[in-house]
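One protein chain omitted, others in place.
Going in written order, the chains are labelled A and B, and every chain counts its residues from 1.
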Amino acid sequence: MSVFVDAVSWACLIAGGVFCVIGAVGLIRMPEFFTRIHAAGVTDTLGAGLILLGLMLQAGFTLVAVKLAMIGVLILFTSPTATHALAKAGLARGLKPLLAEDRSKPSNP
Amino acid sequence: MYTLSSILVLFVFWLLLSGNFTAFLIAAGAGSAIGVVLLARRMEVVDHEGHPIHLSWRLVTYWPWLFKEIAKSAWGVTKIILNPRLPISPTLVRVPTSQKSTVGVVTYANCITLTPGTISVEVKEGEILVHALTRESADGLLEGEMDRRVTRFEGRR
Partner (left out) sequence: MFGAAAAALLVALALALTRACLGPTVFDRALAANTVGTIAVLLLAVIGFLTDRPEFLDLAIVYGLLNVVGTIAVLKYFEYGNLGDPGDAEEESKA
C-alpha cells in the first residue's frame, strides 16, 4: 500500500474519531431534547462516514471494503428513520421544543 | 420484473456476505433469495415503492451533491457545538414539498433529517414540519434547492 493512501486513511480515521467525540460532547452540552438530536446527527453522518472511509482505504478492493460500504449504506438509510421516529414521538407525547422563533403557525391556521 | 430484480439483488447480497463460492453455498443462497421473495410476494410488499429500481441511475448525480451538503452542514453544527457561547436559535418551520409520489416525499424528508442541523418532525400532505438548529439553516431549507433537486431526482413517470 502506498504511503499516500495510508496517510489519507489515517487522517480520515482520526477526523472521524474527533467528529464522533464532538457529536457526543454536543449530546451533553445542548440544553434540551430537540437540539440534542442535531448533535447526534454529526456522529451519525460525518463521524461514521469518515471512519468507514478510512477503514475502506485500509482494506483496498476486497470483500471487506464491500462489507464496510454496506455498513455505511445501512447507517445512511436507518439513522434518519430512527431520528424522525424519535422527534415525532417526542412531539406527540407533548414535549415542547425550546424555540427562539416559531414559524410553524401562520401556514397552519 | 420487480420480483426478478429483487431476487437478483438478494442473491448478490448473499454472495458478498458469505465470500465462499462453493456449489452448496451458492445453491443455498439462490434458494433463500427465491424463498424470501416468494414470501414477500405473499405479503404483497413487492412493488415499485419497496424496490425502486427506476431511480437507481439518478443516484449517481444526486448522492455526491447530498454528501457535499451533509459535510457542509455537519461542519456548521460542529462549530456551534464547540463555540463556548452555544449560539443556537431553534426554529420550527413548515417547508412546502413539490414531489408527486410518496417515494419522493420520503426521500426529501430523509434527506432533511440526514443533513445535521435540520430534522423533519412531521410529514403531512404537501408540507413537512422541520425543526432547525439555527435560523440560518431554516432559511437555507426554505430557499428550496434540496426540494428542487429531489423533485428532479424523482423525475417524471
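Everything below uses one rule, namely that a residue touches a chain if its C-beta (ideal position, glycine included) is under 8 Å from a C-beta of that chain, and two chains touch if they have at least 3 such contacts.
Values in this document were obtained by computation on a predicted structure and should not be read as measured data.
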(message) Counting the whole assembly, list the visible chains that the omitted chain makes contact with.
(response) A
(message) Applying the definition given at the start, please give the residues of subunit A touching the unseen chain.
(response) 10, 13-14, 16-18, 20-21, 23-25, 27-28, 33, 36-37, 40, 43-44, 47-48, 51-52, 54-55, 58-59, 64, 67-68, 70-71, 74-75, 78-79, 81-83, 85-86, 89-90, 92-93, 95
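FYI, only the chains that are shown with their structure count from here on.
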(message) How many angstrom lie between the centres of subunit A and subunit B, each centre taken as the mean Cα position?
(response) 14
(message) Under the stated contact criterion, what part of subunit A meets subunit B in this complex?
(response) 19, 22-23, 25-26, 29-31, 34-35, 37-39, 41-42, 45-46, 49, 63, 66-67, 70, 76-77, 79-81, 83-84, 87-88, 91, 97-104, 107-108
(message) Help me check something: in the complex, which residues belonging to subunit B touch subunit A?
(response) 16-17, 19, 67, 70-71, 74-75, 77-78, 81-82, 86, 88-94, 109-111, 113-122, 127, 129, 131, 133, 135, 138
